[in-house]
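As you look at this complex, bear in mind that one protein chain is not there, while each of the others sits in place.
For subunit A:
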Amino acid sequence: MDNPLLSVRNLTLDIPVGGGTLHAVRGIDFDLKRGETLCIVGESGSGKSLTSLALMGLLGKTIKRSADEMTFDGIDLTRANARTMRSLRGARMAMIFQEPMTSLNPAYTIGDQLTEALLLHKPVGKEAARARAIELLEKVGITAAASRLSQYPHQLSGGLRQRVMIAMALMCEPELIIADEPTTALDVTIQAQILRLLYDLGREMNMAMILITHDLGVVARVADKVAVMYAGELVETGSATEVFNTPSHPYTRGLLRCIPLPGKTERGSTLGTIPGIVPSLIGDVTGCAFRTRCPHATLECRGDIPRHTSGGHAFRCIHADGKLHAEEATT
């Protein structure tokens, strides 16, 4: 029962670029059980979106993917051929993309787009597919669902389109949903509603979910597990409580200091920053990629970085406590 639905070991993505190789994702590991939500948090360019595309088998041809293990419910995704991937995508694993404005086809009606995957993967008739589409549109909170089926994407607002995307991902009752910044383009009130909806549906259907975001507030509220990604590596992983209550990697703490906390951060005070920029991942990357921006960096950071674990909480740093206590002492 406790077998993970998805297991990833040492997933590496290399992109050949003029004059070298860009190591976009550098050996990441994670497991996901049914009903669990994993949030991958990181800044642009950290490799989080590429990771999700790699799982779905949607990478561009030039990107080289390698992994010691990448299994979905016992199916080896590293060896799966195009046909196997097609039978999984949309049916058993589905993706919700970031841009509701561009990821729907403007030339087809909402109804056509919603029922396409179901008609393709399941032995159902058009009427049954239509009924299922209406049921799901209602579930995601769209009023007058039946009349929406004949509408085109341009007739819907951004919030509605994003809900259509979610309904579409749910059509075949997938076991895994990957949502890449599903609420970034939306208003805060709609964001809360959509996240609640995803969370409730995940529980109800016992779906596993990977949520990719840069919003730490979203992560804290919906994640069972958190993975903090920096420069193609998972620098800290653990339960949401562990990562937010004892953020052990200096980068995790840096991120948390950057956002104003209502009621905690003094209004108008200077916010924390992370100086410097993300290093280039072209060519060999050695040691800790965060050392150029880290206040605790030493010469040792250029060498091998040990991984500290306690229970489910893990982080990579040469300092045994990630210098958490040193920072606590000064603040």
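Assume a contact is a pair of C-beta atoms (placed from the backbone, for glycine too) under 8 Å apart; a residue touches a chain by one contact, two chains touch by 3 or more; residues count from 1.
One rule holds in what follows: contacts and distances are computed from a predicted model.
Taking the options "Oxidoreductase", "Oligopeptide transport ATP-binding protein OppF", "Sugar ABC transporter permease" or "Ribulose bisphosphate carboxylase small subunit" in turn, only "Oligopeptide transport ATP-binding protein OppF" matches the UniProt protein name of the chain that is not displayed.
Touching the chain that is not shown, out of A:T273, A:T286 or A:T309: A:T273 (per the contact rule at the top).
Here the missing chain is touched by one residue of A:C172, A:V219, A:L281 or A:C301, and it is A:V219. Mapped onto subunit A, the interface with the missing chain covers residues 43-44, 141-143, 157-159, 187-193, 195-196, 199, 214-223, 239-241, 243-245, 254-263, 265, 267-274, 277.
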